[in-house]
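Note that one protein chain is taken out, while the other chains of the complex remain in position.
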C-alpha cells in the first residue's frame, strides 16, 4: 500500500494517519542549530510548562517514543514485581503490547476485569482490589489501569472515573490512565483535563499523542511527582531517554500549541459521528455500542465487507465476532473520505 | 542554552547537533497521506533494501528510537539471562546506559575487559571467553560487544576486528558491534561495511544513526537472520515498535540515500582532524590518544578550560582525569566553528 | 498450634503432615561423613537412576526445595519471556505462587483457561494455543501446564492427558505437568508413570514429593533432556542448587525406595475415600465434585463448620463459595483421624 493515497481508505487505525503540518514545521525548526541533549533543551521545558497549564497543576513530564513505553513505564513505577495490575480484559495493555507491562514491571500480573464497552465494572474492581491483599501466596493488588477512551470507542464519564478513583483510593491502589485517545475523550466530554485525571485520583497519565497527530513521540504526565526520579532512571534503562530529545519535544510543543491536540481530536470525533450518522441510513448495517470518540463498531453483511476490501479499504473485521467490523477515524480523515466510504457501503449493500 | 546559536559552541557530544536537511525533507514528505503501521510501509522496506545493498548481503532490520535500545535489544538476543557480556570497561553499555543491557537481558552480567584506546585487549578476551565456561556456579561467557569507533575516538582496524571475531568464534561466543559511530569508523578506515561486520563475524550491529544525522531513529542490522523473529517480539515488548514506523524509516531512508551517512561522517572526522591540526600548533595543549574519528582528547591548562567555559563553550572536562578535556565534532560542525574554538584556545593559552 | 497433636485435626492441607519414618532414617544416615557438594554425591545419582526406572526411560533430575520452585523453573525453560503459559484458571501456578512463574520466566503471561473439576477444557486449549500465534503484538502461546491431580482433587484420565498432549503437539506448544499430587494420580488411575507423562507428551514434570512424605525436597523430572543444561544454570541462579544436596537426595531416595511414594499416596487416597463414604451417610452434608485423590469438597451447614472449628479442626471453608468446605487427607492421616472427624460432623449436624 502506498504511503500516500489520493483518497484515504485506511480505517483500520488512527495510527495510519500522518502528522499535522504544524508539527512538521516545528520539527523542521528544531533541526538546525545545536541543543543540549537528553531533555536539557528549551523545547522540553516548554512542553512541561504547557502540560502544567493544561492540567492546572505542577507536573513532571517524560517524553517517550511510543504509547506502549508510556504505559509500561508508568505501570512499573506503580506496582512492585509481586503486584497486580487491575485492568479491563479488553485493554491494550492486556492484549496488544506483547507483555510490555510484564517486562517493565519485572513480572507483575495483569488481572483482567469485565465490564461493558471495555469499561471496568466498579463492582469487579471493588472485589479484585481487596482479593487476597496482604497474602504472600498471591500477587498483591497494586494499581488500576483505565483506558480513556476505551478500546471500543466508549468514553468514561467524569462520574465513572471518579467512582473508579474512589474505589482505588479506598483499597490503597494507585491509578494509571492509558490515554492513548485521551484527547478524544476530553473533546467528547467537555470536561477539563484536570477533572478527568488528577482530581479524580490519577497518578500517572499516558498522554497519548501519536494516534492524534504526532509522529513518534508520546508523554507520561506525572501528577504524583514523588515518582519522577524513579521514572527517569527507568526510562533511561529502557532505552527511552532520547539523546536528541528536542525532536520529541518539538512534536509535543506544537501539538499542545493553540489547542491543536483538541482540534485534532474534535475533528476525528466528528468524522466518526458523520460516519455513524451515514451508516444509520443504511438498513443493512447494524450499529454496535457507544461511539463516543473516533472508533465505531458495526455489523456488516459479508458482501459489504468483501466489497470494501476489494475496493482497497483497510479495516478490522471478523476479529471480535463474525460480521463485526471496526472503523477508526483520525485527525487526517476528511469528510470526503467518510462520504466515499458511506457510498461504498451503500453500493455493496444494495 | 538556546536551541540555535549563531556560532555553535557545543563540543560536548555529537548528539548536540540537529539533523541533516535531507532528513527533515524526507520526514516532511512522509507526513501526509496514510500508511500501514508497525513497519508494514514502503519506507521501512526501502531501508531494509538499502542496508542490504550497503552490507552486500540479505539483512533484516529493526528500527528503534535510541542507540541504547539498539544495544540492549541486540544483547538480549545474544545471551541468556545467566550469560555474560564481554565488553571494554570504558564501553557505553557498561557505563552510560543505566543498566539497560541488564534490564533487557533479564540480568546478564557485563564483564569489563581492559585494553588501550578503549579497544578490547585480545588476550583478555581469550581468557574471559573461556573463564568457567559450562560451570553453573558462574555466569556463562556468551557474547562479545565491541564499540566501533570506541569511546575515546579510536577505530578498530580491520585486522583488530577480525582478531576479536576469530577469538569469539573459537570460544563459541556471539559478536555484537555497538556502531554508535560506525559511519565514522567506515569513513576513517576506507574498508567496506561488509568487511568490518559480518565478514569478521558480527551477528548484530547497532547501526548508530542518531549521532551522525538522524533525529530519533536508529537501526539494528541483523546479519544472523535466525534472530529476527525473537528480536521482533523483544522490540514490541520493549515499547520499541513504533506505530508510525514510517517516520523512523523516512529518517533512515534519507540518511542512507546518496551516501549521506558517509558524507556526514567524513565531514565530522575532517572537523576533528582540523581541530587536531590546529591544536598541534598551540604548545600549551597536549594531544592524547588516537583521534581516528570525530572525538579528540587533549590536556588543557586550567586557565584555558575556564576561559572556554566562560566563553560559553560546552565540553566534558576533568571527568577522566584532572586537566583532560574531550571535544566531539559532528556533521553539523563547520570549519568556522573549529577555527573559532582554536582561536579561543590560543587566546586563553597566551 | 502444637507441632504434635494426639489426634490430628488438621485437614487444611497435606502439607500439614510431617514426613515418613523411612525418610528421616535416610536423612540421619546421610548426616555423618563427608560428601561432594552440589549434587556430585552418591544419593543424588541414585535418585536419578530410580526415577529412570520408574519412568522407564533415561531422565535427568533436578532436586529443589519447593514445588513452587519446581514449577517456576520448569516453565522458565519452556517459554520465552514473551510467551504465554496456558493453564487452568484455578491452577496453583495461577493463584497461589505470588507470581513465581512470572518472576522465573522474566515476565511471561499466564493465560487462564476454563474447564470442569479444574481440568483444562480441550476446546479452550485448542483455541488458546493458536490465538495470535506469531503476532508480535501479543504474547506467543508457548507452553501448557496441567496439574495432576487438580486443585479440586480430580484426576485427569490417561485419555484426557493424551488429548491435551496431542493438542499441544499440534500447536507447537511444550507440555509441563505440575505433579504436586502426581503420586495420588498414579495411585488412583492404575496407569504407569510413563504413560501419564512423557508417552503423552510431557516435557518436564514437577514430581511433587513434599505433600506426600518428604520434608523439604522436590524434583523436576526432565524428559526432554535438551533442557537439562539450561535448567542447571537457572536452578543455581535461583538459589536452588543446594550445597549439601545429599540431604535433598536422601529424602527422595527413601521416598522412591520400595514404592514408598505409591504406598503413601494410596493411603492418602484411601483416607479421602473413607471420609467420602462416611459423609455420604450424613444427610446434612452435600458432596461436591470428583474426589479421585486425597482432596474432597463438600457443602456443610454453617453450624457444622462452626462446630468443627470450635473443636480445633483446621480446614478451608467459605473460600470458594459460602458453605463449601475442603478436606485434605495425607499419608499421615489415620483411619481414627477420619472417624473422629466423621463423628464430629455427625454430632454437629444433629
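The chains carry the letters A, B and C, assigned in the order they are written, with residues numbered from 1 in each.
The definition used in the following text is that contacts are C-beta pairs under 8 Å (C-beta built on N, C-alpha and C of every residue); 3 or more make two chains touch, one makes a residue touch a chain.
Since this is a predicted model, take the numbers as computed values, not measurements.
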Visible contact partners (per top-of-document touch definition) of the missing chain: A, B, C
Residue touching the undisplayed chain, where the options are C:100, C:205 or C:252: C:100
Which of A:106, A:204, A:260 or A:282 contacts the chain that the document leaves out: A:106
Residue in contact with the excluded chain [from C:114, C:134, C:172 or C:239]: C:239
Where the unshown chain meets chain B, residue by residue: 81-82, 95-99, 102-103, 105-110, 136-139
Where the missing chain touches chain C, by residue: 1-5, 8-10, 12-13, 15-19, 21, 23-24, 27-28, 30-37, 40-43, 64-73, 97-100, 103-104, 210-211, 215-217, 233, 236-244, 246-248, 314, 332
Interface with the undisplayed chain - residues on chain A: 38, 80-82, 106, 136-137, 140, 230, 232-237, 241
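Here is the rule we use: only the chains that are shown with their structure count from here on.
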Chain with minimal offset from the mean of all protein Cα atoms: A
Copies chain B and chain A - interface residue numbers shared by over half, same or different: same
Superposition of chain A upon chain C: rotation angle, C-alpha, nearest 5 degrees: 180
Centre-of-Cα separation between chain C and chain B, whole angstrom: 51
Centre-to-centre distance between chain C and chain A (centres being mean Cα positions), rounded to whole Å: 43
Chain centre separation in whole Å, for chain B relative to chain A (CA means): 33
Residue numbers of chain B (touch at least two other chains): 233, 236-237, 241
